[in-house]
Every structure is written in C-alpha cells, then in structure tokens.
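Of the protein chains in this complex, one is absent; all others appear in place.
Here is chain A:
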Amino acid sequence: MAEVRLTGLSKSFGETTALDDVSMTVPDGAFVVLLGPTGAGKTTTLRMVSGLDTPDSGTVHIGGKPMTGLTPAQRNVAMVFQQYSLYPHMNVRENLEFPLKSPLLRTPQAEIDRKVKQVAEILQISHKLDNKATALSGGEMQRVSIGRALVRDPAVYLMDEPLSSLDAKLRADLRVELKNIQAHSGATLLYVTHDQIEAMTMATHVGVLDQGRLVQFGTPRQIYEDPVSIYAASRLGQPRINVLPADLFGPAPEGAVSIGLRPENIAQGEGQESFVNRVEHLGDQTRLHLVFKHHDLVTVTDAHTDLQRGDLVKIQPHKPLYFDASGARLS
C-alpha cells in the first residue's frame, strides 16, 4: 500500500477542461472519496492515477515514485469500473483469477485458489463461480468486478461508483464490507461516488471537485461542518443545507449574501415564527418543511412530534454559515 500524490494535474478533451490544476495527497491507508456532479472530473482523476489516460500537465506519484510514462500494469493499481467490465468469454472464476495470472503477479495456483475462494465468500458469489460471466445479474456482475480488484494486493485501489448498480440491501452490506477490508488491510483507496452516505460512512478524507477543480479536501466532518463554499456544503448532508438570504434572521456580517443552515442547526422553540408546510415521519426522525418569510426550508425534529401542517413554530439559526456573492464562505 502506498501514498498517492497528485501535483498540478490538468487534462482537456478538445474544448472541455476535465481537470484543472488538481493537487492532492492521498495518505497511505486512507479511504478518499471524490464527490461532485457528473462532469466534475472524478472519473478522469481515477484514470490519471491508473495510467489509462495521461495528464496534459502535472504528475502522479504513487509510493513516492513518479508514474509518468508508466503503463497501468507497471503502476500496480486495481480498478473497479462503473460499467461492470467482466470478460464475457470467461466464467466467474476465470474472471477473478485473471489479474492473479497476469505476468505482473504470476501467482501459484494454490494461492490463486485460496484468494478466489476467500473473495468469493466475502462478496457472496461462491455458488456462482462456474457460471458464465454473461449469465449473472447486474448486481452479481458488479460484485465479481469488485472481487477482481480485491484478489490483488495493489498499491492503491481505484473504484468508480462500484456500488451504484446494486440494490439497497446489498449496497449497505458491501459498504460495511469494503470499509472493513480497507480498515483491516490498510489499503489506500480512491473512491468515486454520488452517494453521500457512502462518502460519510466510508471516507477518511473527502475531495470535492467542481468543473475539474478541487475545491476542498478534508475529513467528511470538516467538509460537513466547515465547508469552503455553498457548492462544497451542498455535496454533503441529507436533507441538503438550507441556503437563504443572509439577513433573513437579522443583521448579517459585512459582505454576506447567503446564510447556510444545516437542517439540524435550526433551533426550534425560540425566535421568529414560521409556518409548517409539511411533516415527514421517517421513523427515527421527522422532517419539517417550513415556510419562513416566503422562503422554504427544511429542518429535523423529534421523531414523535405532534406538529401538523398549518402549525406555527418558532425558529432561530444555530451555527450559521455565511457566504459571499460568489458562494465562497466568509470566515
């Protein structure tokens, strides 16, 4: 396992800038999640690290060694692709064995058998080992795809939305399993996702990408509690952060245009009155959709609340975040 360091990575595809001067250090043994909407440069970043694409400028170091000019095989990285890319002419076992049999690893057969068995058990595909890869369901294919990375012991694992095609139950299971594997093996993982629960539960570090630029890099808590911009703040949190005019609750610091309030940072019982528009009982918590001075906002309250549509609730901000006209955070 190794540290991955990106320095000033830029890449354009024709007119579009995919990556714009991205620098970050993935510490050895870290689980780094890249967040951002489609087109933010998450997948491109993975492809730069893997060596499938070469940057226009900038360098990638893995384990302190520069990777410029090295092939994916020479970099010793494992990657799980977004579209499951199982080899259709092989069965599941052969797919899992394929990386171990490569000229890079040349694993003895006994060792191959042991690893394949172990990974198949973790991913619950032991009974499918002799099936043709094309005869699997989407979820099974994706598990084999993850398995093909897990049988190896690479410098870094790269995963591009590996859980996105799985159903909720399996997704939750594998999330825990991946985190366990990473924690036990000390693997370095660079992981792309849209799913903020994956980001919050698995990541040791989160990188927020916006149109090819890395706008913030830190622990999930840092990004959640101390975002650098409205954009970064909006990447995490469910329900999303409420963004309102800065002076809605009273005087705001100079230069502030917007106020950002996490749903749980709207204190109830004191302050100014708001109108309850909708009540969502989720079991463990209840979401309140409020209308305050003609602005919609969402907060959470006690699971057993008696509030109903039409009630009035007094609210006041708690730990507000202020942003300027460009969306950047005011300290």
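A few points about this structure:
FYI, a contact is a pair of C-beta atoms (placed from the backbone, for glycine too) under 8 Å apart; a residue touches a chain by one contact, two chains touch by 3 or more; residues count from 1.
Basically, contacts and distances are computed from a predicted model.
Candidate names were "Deoxyribose-phosphate aldolase", "Carbohydrate ABC transporter permease", "Oxidoreductase" or "Cytochrome c biogenesis heme-transporting ATPase CcmA", and the UniProt protein name of the unshown chain is "Carbohydrate ABC transporter permease".
When the omitted chain is restored, the residue from A:52, A:181 or A:252 that touches it is A:52. Note on the undisplayed chain: of the listed residues A:99, A:212 or A:237, the one touching it is A:99.
Shown as candidates are A:16, A:54, A:68 or A:83; the residue that touches the absent chain is A:83.
Interface with the hidden chain, as seen from chain A, comprises residues 50-52, 71-73, 76-79, 81, 83, 85, 87-89, 98-99, 102-105, 148.
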